[in-house]
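The complex is shown incomplete by one protein chain, all other protein chains being positioned as in the whole.
Up next, subunit A:
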Amino acid sequence: MPTYQIKVNGVSQTVDVSEDTPVLWVLRDHLDLVGTKYGCGIGQCGSCTIHVDGTAMRSCSLTLSQIEGKEITTIEGLSEDGSHPVQQAWKEVDVPQCGYCQAGQIMTASAFLEQNPSPTEDDVRNAMHGNVCRCASYTRIRKAVMIASENME
């Protein structure tokens, strides 16, 4: 099996997996970074969202060759201690119900706010539309992203 050099949360790693292995499963099964969640495997639900050079991407639909030489950030690396403004806002609003999709929601929201630090509520609706929350915590997600945007300024 081929060997890949990847950089995840600031740490360079060598992984030895078959070339079709999605980044999601490399993170979860090989690097023990299980915060990134499997939801659909086809890029439809957003549970597996990570940052690739700061852009939110679906790790279930990425292979290692696509991320070599790029900076990967997962929920575990968004901050050292949960202090990122988006994580703080999630705690303030108490967003989660089951919590399973929330890492993906937070990764989508944090990348979005980097690009659009002062969004309108409609901007937030559009930005977060790709992430499914089966518990339907959507009203709180919206509120938390707006609070985070204020705190990031």
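One rule holds in what follows: a contact is a pair of C-beta atoms (placed from the backbone, for glycine too) under 8 Å apart; a residue touches a chain by one contact, two chains touch by 3 or more; residues count from 1.
Everything below uses one rule, namely that contacts and distances are computed from a predicted model.
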{"item": "Undepicted complex member, UniProt protein name, chosen from \"ABC transporter permease\", \"Xanthine dehydrogenase family protein molybdopterin-binding subunit\", \"ATP synthase epsilon chain\" or \"Histidine kinase/HSP90-like ATPase domain-containing protein\"", "value": "\"Xanthine dehydrogenase family protein molybdopterin-binding subunit\""}
{"item": "Absent chain, residues of subunit A that touch it", "value": "1, 17-18, 20-22, 25, 28-30, 32-42, 44-45, 47, 74-76, 78-79, 81-82, 87, 90-91, 94, 96-103, 106, 124-126, 128-142"}
